[in-house]
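Take a look at this one; I'll ask things after.
All protein chains of the complex are present and in place, except for one that has been dropped.
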Amino acid sequence: MINVEKLQQVLRDFVNDRDWEQFHSPRNLISALNVEAGELLELFQWESKNHIVDVNDPETRQKIEDEIADVFIYLLRIADKLDVQLEDVALAKIKKNAEKYPVEKSKGKAVKYTDFSDS
Amino acid sequence: MINVEKLQQVLRDFVNDRDWEQFHSPRNLISALNVEAGELLELFQWESKNHIVDVNDPETRQKIEDEIADVFIYLLRIADKLDVQLEDVALAKIKKNAEKYPVEKSKGKAVKYTDFSDS
Amino acid sequence: MINVEKLQQVLRDFVNDRDWEQFHSPRNLISALNVEAGELLELFQWESKNHIVDVNDPETRQKIEDEIADVFIYLLRIADKLDVQLEDVALAKIKKNAEKYPVEKSKGKAVKYTDFSDS
Partner (left out) sequence: MINVEKLQQVLRDFVNDRDWEQFHSPRNLISALNVEAGELLELFQWESKNHIVDVNDPETRQKIEDEIADVFIYLLRIADKLDVQLEDVALAKIKKNAEKYPVEKSKGKAVKYTDFSDS
């Protein structure tokens, strides 16, 4: 169980204490989300047959956790600013995807079917 | 309160029913997270002085919620695969940021200081 | 005029000298392209009504040029690996967009129409 409301309040206080609300438009927070997602990807960008990222290496693990945290923090801020309930929209999307990707048609198929998204 | 464990179990079942686990390496899920973050950004990419996205327009709102849901869903999958506790790493990162961006030095400053991240 | 072939040869030599070809699959180079595009976006992510990035500030300008260079370098590598002619595909896409966004229907419209892309 995650206390999202408490986390969002902590972030609201963090932002207000620094007078950063003026910079936290939905569009800016979504830009920052993309930047952080890119930093998480950077840790895996050169993964190859002979070079697998060791996610258990303590230094690598810390970097991964920090970038995942940044993505989550911005996602919480975006949901807060836009008054979106993360659990509700996730469940609604999963339901939509279950209809879009019926088990029998999707089984083991990566192309076009291995996707949670609408794109 | 979000029941993350339950959401992650629902997603695990969704993936296993479709035999998609073979495609859901951490690196692939992080790639998908970036793709979905980009689709969320796309909804705001042309925002300008004379063109502000109406986040209350029902059609736009639905698109925003769907993309936020996709980002959250992949983040939940990534955390599940890497055994990362989202709330714990978020609180640890906020603490780190509070030390990195002391109120007195950061107040109202966007450049270099308006950032939750390490980069 | 840009001598793309010469630039791509310089990059090929750079990669071969370091035995990095093993890491430069199309997918990895496309991941790196996304990471660099994110770093370019980071320089503008907090832009707001009261905070416009000064692209003429020498330090900011150098960062912008370095990130644009990184994006271009990876794009050249991707085109080289996939044997894609950048000028040809750009002209073909512009032609396609001209049909997709006829002047009379697109004039001054941002939503749906202010886009070079298919998405």
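When the chains are written out, they are named A, B and C in that same order, and each has its own residue count from 1.
Criterion: contacts are C-beta pairs under 8 Å (C-beta built on N, C-alpha and C of every residue); 3 or more make two chains touch, one makes a residue touch a chain.
What you are looking at is a predicted structure, and each value in this text was computed from that prediction instead of being measured.
From the options B:Leu41, B:Val55, B:Leu82 or B:Ala98, the residue with contact to the unseen chain in the full assembly is B:Leu41. Across the interface with the omitted chain, subunit A contributes residues 31, 34, 39, 42, 46, 48, 51, 110-111, 114-115, 119.
Of the residues in subunit B, those that touch the hidden partner chain are 22-23, 25, 28, 31-32, 34-35, 37-39, 41-42, 44-48, 50-51, 119.
Contact between subunit C and the unshown chain involves residues 1-5, 7, 10-11, 14, 17-20, 22-23, 26-27, 30-41, 44, 47, 53, 55, 64-76, 78-79, 82, 84, 86-87, 89-94, 96-98, 101, 103, 106-110, 113-119.
As a convention for this text, only the chains that are shown with their structure count from here on.
Residue numbering at the subunit A/subunit B interface overlaps substantially, since over half of the positions present are found in both copies. Mean C-alpha positions place subunit A and subunit B at a centre distance of 2 Å. The set of subunit B residues that touch two or more partner chains comprises 31, 34, 39, 110, 114-115, 119.
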